[in-house]
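All protein chains but one are shown at their positions in the complex.
We just call them A and B in the order they show up, numbering each chain from 1.
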Amino acid sequence: MSTVLRATGLSKSFGGLVAVKDVSFEAAPGEIFAIIGPNGAGKTTLLNLVSGLLTPTSGRLELLGTDITAMPTYRRCRLGLGRAFQVVQPFPEMTVAENVLVGAQFGSEGVSSVEARRRADRALERTGLDRLRDQPVEDLNLLQEKRLEIARALATQPKVLLLDEVMAGLRPGEARQAVELVRGVRDEGITVVFIEHVMPVVRDLADRVLVMDHGSELARGTYAEVTSDPRVVEAYLGVEDDGSRDGAERAGVTSADVSSTEVPSAEVPSAEVPSVHDAPGGDTGDTPGKDA
Amino acid sequence: MDLSLLPQAIVSGVLASGLYALVSVGLALAIGVIGIVNFAHGEFFMVGAFLAYQLFVGFGFDPLLSLLFVAPALAVIGALIYLSSIRFVLRAPELNQMLLTFGIGIILQNLALLIWGGDPRTIANVPYRSLGFQVGGVSIGAVPLGSFVISLVLVAGLYWMLASTPLGRAMRAVAQNRIGAGLVGLEVDRVYLVAFALSALLAGLGGVMIGVIQSPTPTVGLGFTLKAFAIVVLAGLGNIRGILGAALTVALAESLVATLVPNGDALRNMVFFAIIFVVLVWRSRRVA
Partner (left out) sequence: MRGLTRDLVVTAALAVLLVFLPAVLREVFGRASVSYLSLATNALVLAVLALSWDMLARTGQLSLAHAAFTGAGAYTVAVLFKLTGAPLWLGIPLGGLAAAVLALGLGSVTLRLFGIYFAIATLAFTEVLKAAVQRLPTAVAGGAAGINVPALFRPTFVAGSMERWEVAFLRNQGYFWVYAGLLVVAVVISVVIQRSRLRAAFTAVRTNEQVAGVMGVNPARMKLLAFVLSSFVAGLLGAVEAHRLGSVSPDGAFSVHTTVLALVTPIFGGLYTTLGPILGATVLAGIEETLKRTFSEGYLIGYGIVLVASILFMPRGLVGLGSKLFKRGGASASGTTGERA
C-alpha cells in the first residue's frame, strides 16, 4: 500500500463562504507531510475535515483504503487517525496520566485495561511526561501541554498522526525537542501530517509540502520546490510585513537556526490576509461552538 | 374546530405576547450581558405583582400608579441581590449559578408566602378591569391591550437604550467581550450591576400587569422563569432582538390551540413547550 491517507477534491463551505476548495493530497506510509499557508488559508479546516470534526461539502477521504468521508470521529480514531490540537485542549479535572489513558483505552477496539495502561505509559515516556504523570493538567506549562496533546494522540496507537502547529509558541530549545519527537514517531512507521508556521521546522521535517492559500492548493512538492515557486513566494512568504527576509533567505536557514526563530514572523497575523477563520460560521477552528 | 374564532384567537395571542416579551427580555439581559443563568427571574415578576397588590390594598394605588413605585423597588432588590451574591459567581460553573439563583428564588418565594399567604390575590375594583370594546366581532379587553402597549413600549425602550445610549453600548460591549471591554476602561462590574437591576425592574413591571390580568399566588414565579427561559432559548442566547418574534410565536400558538381546539385551554402549556422542544431539537440537527 503506497497511500495511507488520501483526500480527493475536498471542499468545505460555510454558508456562502468557501473555506476549503477542491483540495487533494495523499500521504505515504512513514511520510512526513506538511501543510503550510498564510493565516486563514484553510489549513485547520482541512485538518478538521480529515479528523472528522467537520463534514466536507464535497470530496472523499480514505484512510488505509477505507472510505472515512462520513465516518464519525471516534471511529476514525480507532481506525488509526490521531490528532493533536493547535489550541491545547486537555481534559481538565484529570491528571496527565488520566488524560493519556483516555486515548489508550478508547483509541482502539478491545484493549484490555492492562494493555491500555502499558500504551499510556509508553506515550508518556516518549513525550517525556512520565515524571509529571500524576500532576493535574491545570499545572502544566505550554510545552508540557503540547507534549500532552501529542502523548494523547500517540496513546491511541495511530497510523496517521495529525499535528496542528505544535511548535507555535515554543522556545527554540523546546521546538528542537519537538522536532526530534516527530522524527522519532515517523521512524516507528507512523505517517505524520502537520500544519506549521515555523519554516525551518517544515524544512527539517517535511518530505513533502502542500501550500494552501484562500482554501485551495497553491503548490505541492518538496520544501525546496515549493519555496522556490514564485507564486508561493508572492502569496505566502511575500505578504510578511517584516521585509527583512524573503522566502529564499528563510529557506536557507539551517537546521541549527531553529533556535533563532523564536517568533517566526509568518506567525504574526496580517490584517491584509482575509481570515477564513474569523468569518461567519466561524466554527472552522479547533473548537466549533458547543452551543450550536 | 370553529374558524370564526380565529380572529379573536390571533388578537388574544398577539396581546399576550407583549408580557411574555417583557419578562423574557429581562432574562435575556441577565444571560446575554452578565452571562448569569438566573432561575430567580420569575420571582422578580412575582414580587412586582405582590408589591402592586400591597400598594393597592394598603394605599388604594391604581396599578398604573404602582408601576412608578415598583420599578425603583425592583431595581433596588435586583441590585442588592447582585451585590450580595451574583457578583461572586460570575466565573463559577453554570450549575453553581443555577443552584445559587434557585436558592434566591426559594428565599423570595417563601418570604412572599410568609407575608401574603398561599391564596391567589386579586387587584379587584380597578375601574378599567372589565372595560373592553368590540372590533368586528373581536373583543379586546382594556387590560390586555394596556399591558401589551406598556410592555411593547418598555421593550422598545430597552432596544433603543441598547442601540443608542452609552450605557447600552457598554452593555453590548461587555456582552461581546468581557476582557476587551475591561481593557478599554469600561467598569464591567458596574455595567453588570445596572443590567441585573434593569432585568429585575422589567420583570417586576411585568408582574404588576399580571397582578391585574390574573390572580397570582406567590408560587407563580418558577412557571414564568421556565417560560421566559424557553423564549430566550428559542430566540437564541444573546439574541435580545429575537425575543419579540419568539414571544409572538409561542403566544400565538398557545392562543390558537386554546381557542380553536375543543377543551384546548388545558393544552396551553403543552403547546408552548412542544414548540420549544421541537425547535431546539430541529435546530440542533440542522447544524452539520
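Here, a contact is a pair of C-beta atoms (placed from the backbone, for glycine too) under 8 Å apart; a residue touches a chain by one contact, two chains touch by 3 or more.
Quick caveat: nothing in here was measured; it's all calculated off a predicted structure.
> For the full complex, can you list every visible chain touched by the one that's not shown?
The chain that is not shown is in contact with A, B.
> Tell me which of B:Leu80, B:Ala124, B:Ala163 or B:Ala274 is the one touching the absent chain.
Looking across B:Leu80, B:Ala124, B:Ala163 or B:Ala274, the contact with the absent chain belongs to B:Ala274.
> Considering the whole complex, which of B:Leu6, B:Val89 or B:Val138 touches the chain not shown?
B:Val89
> What is the set of chain A residues that contact the non-displayed chain in the whole complex?
Residues of chain A in contact with the hidden chain: 51-53, 72-75, 77-78, 83, 85, 89, 91-95, 98, 101-103, 105-108, 113, 116, 135-139, 152, 156, 287-288, 290-292.
> Just the residue numbers, please: which parts of chain B touch the chain that's not shown?
So the residues of chain B touching the missing chain come out as 31, 37, 85, 88-89, 92, 94-96, 98-100, 102-107, 109-111, 113-114, 222, 226, 229-230, 233, 237, 266-267, 269-270, 272-274, 276-277, 280-281, 284-285, 287.
Here, only the chains that are shown with their structure count from here on.
> At what distance in angstrom does the C-alpha mean of chain B lie from that of chain A?
Here chain A and chain B have centroids separated by 48 Å.
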